[in-house]
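I have a structure here, written as structure tokens, and I will follow up with some questions on it.
One protein chain omitted, others in place.
We call the chains A and B, going by the order they appear; numbering starts again at 1 in every chain.
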Amino acid sequence: MGKYIIQRLLQSIVVLFGLSLLIFFIARVMPGNPARVALGSLATKEQVEKLTKEMHLDKPFPVQYYFWLKSILRGDLGKSWYTRRPVTTDLKAYIPATLELILFSFLISLVIGQVMGVLAGYFRNSWFDGLSRLISYIGVAAPAFVVAIFFLLTFTYILNLTPAVGRLSLGATPPPQLTSFIILDSLLAGRFDITLQALKHIVLPAASLALANIAQEGRITRTSISENLQKDYVTAHIVYGIPTRSTIFKYLLRPSLIPTVSVMGLAFAYQLTNAFLVEVVFMWPGFSRYAVTVMLNKDLNAIVAVVLVIGIAFSIVNIIVDIVVSFLDPRVRLQK
Amino acid sequence: MSRIELLAAALSRKRASFSKGWYKYSRNPLSILGLTILCLIILAAVFAPYITPYPEHAGAFTNFRESSQPPNPTYFFGTDTVGRDVFTRVIFGYRFSLVLAVVVLSLSIPPGVIMGLIAGYFQGTRIEIAIMRITDIFLAVPPLVLALAITVMLSPNLFNQMMAISLMWWPWYSRLVYSITTSLRHEYFVREAELTGASKLHILLREILPNCAAPILTKMSLDAGFVITVGASLSFLGLGVQPPKPGLGTMVADGAKRLPAEWWMAVFPAIAIVMVILAFNLVGDGLRDMFAVEEV
Partner (left out) sequence: MIPLLEIRDLHVRFKIFEGELKVLNGVDMVIGEGEKVGLVGETGCGKTTTMKSVLHVLPIPPAKISGGEILYRGKDILKMKPGEIRRLRKGEMSAIFQDPLAALNPVFTVGHQLRDVIKYSLITQGRENLSKEEISAQSITVLKETGMPDSERILSNYPIQLSGGMRQRVCISEALSAAAKLLMADEPTTNLDVTIQAQILRQLNELVEKRRISILLISHSLGVVRKVTERVYIMYAGNVVETARTKDLFADPLHPYTKALLKSVPKLTGEGISQGIRGRIPNYLNPPSGCRFHPRCDHAMPMCEGERPAAFIVGDNHTVACFLYKR
């Protein structure tokens, strides 16, 4: 098992390396002088030249890459021209917000998605199944920002249940930043009113993100369960007298979870991208919104850092997924 | 048998398998629904200038007297902030979405398939390793991100958007075809072809590729919906179709600023997006059912 993990880690490093090369290449090859873009059109020629030298833009491509790699490994991701802060500061500020959102949405989608899928798979062709299929179709067809807008419209404006923007309402004092997860921090600090408020704020964005996942997961679980129901070993268990309850929750769930977990890696990727859209609609101060902003402003250092972070996150998730799958499914483990 | 008879036999076989395929497709009412919606949308988009009430509104047109009207008999979906008919713009907006889907898929599928075939066939060689590593790198980044990054580097408009999305779409196809090719690589019919001296090109195109056709077609139609999602999302963020052109995502973005009072400006384009993606998804599901081997 350990060998497997190390293998995957090495693989990921190679891939990340390639990714950084790709991004860097694209960034530097694109038209326009980044230094000029950074300084704006009012900059003087000397300023641009000075910055160009600073950014090593005058050196050949491999040299530029080398300098860049060096500073990355030192932990210096450069300065964001947009926020005028080191990129790492920006990241530290915004990543927890998005992480909180994504985790919450994962939680929602896992619980609802699995339950829906299991019930729909077991009670095939019932009205419940029909309803869950309808939700699945819509969830898959509606892009996250559409879902976000509809939720916003329904729950905030029509029903007036949830607030519209941000992580906390205006004027609320955030709890001391231990983990930067407002919900966690406020719980730890005993400020339950803040917790409640934060929860209220996070519900809608998380749900918008979660819908696509629920749809996906529900479908996969449903198919998996109803397929596995046909398998001989289920018939065998019924014949040998193992009660149905045990059959479903113990013996069916595990093999049915396998495709779901496999898909989770991809699902995480979609969460990341959809987070962009949801954060924009709900004005959630997160990493994704930051990413969009820096991209729109052609903030080179930040863009490269952002893409790298996403690549790393993605690789980690994939490795975790692979490990979990090999744990759940001995066939994978034993065939390595 | 004469050549004519052989040809007739082949054609009637084709027709028979086509009608059998259609029969299997039409089993599911949802697939028919999807196909119907899709056809309607395509027809509407193609004949947009002729069937919409105010074709001139699909562009730089202003009529402030009629601006911000809720849906009414004159303007079915209401008007936007500068007085343009939302209904017309939505129909024209479909044009952009459909063109996007067609262009992206046409650009990304052939290279992806070719790469997949080559990588899968020449297993264990450096070619395979090289191609698959490149594929992995592209796949390591979620689609939207890369498209975003690229579009931003160039100026945002539909053309660049299409290029960017195409660039990161092909790896999915190469991976799909790769996995099919590797599994078929050692099947008997391929070995036989090799032994009887068929050229590699023949093997790839005539033996392996047809086996990939069904999954590719299915994925293609599901992807069409997904490409439109990506396109709409990019437009929503301001990186795709630029105003005053009526891109669906752009319209939702503009309309979102007007919530909740003037809801029609965002809601109708949003529904339109869902409709077209839903239609492609249903058709894709139907295709998958059609190609599935039936078991009694």
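As a working rule, contacts are C-beta pairs under 8 Å (C-beta built on N, C-alpha and C of every residue); 3 or more make two chains touch, one makes a residue touch a chain.
None of the values given here were measured: they were computed from a predicted structure.
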item	value
Among A:62, A:190 or A:241, residue touching the chain not depicted	A:241
Touch with the omitted chain, as defined above, among A:86, A:255 or A:285	A:255
Where the unshown chain meets chain A, residue by residue	230-233, 235-243, 246, 251, 254-255, 258, 328-331, 334
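In this section, only the chains that are shown with their structure count from here on.
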item	value
Residues of chain A that touch chain B when the two form their complex	14-16, 18-19, 22-23, 26-27, 30-31, 137-138, 140-146, 149-150, 152-153, 156-158, 269-270, 272-273, 276-277, 280-281, 291-292, 295-296, 298, 303, 307, 310-311, 314-315
Partner chain A, residues of chain B touching it in the complex	133-134, 136-138, 140-146, 148-150, 152-154, 225, 229, 232-233, 236-239, 249, 252, 256, 259-260, 263, 266-267, 270, 273-274, 277-278, 281-282
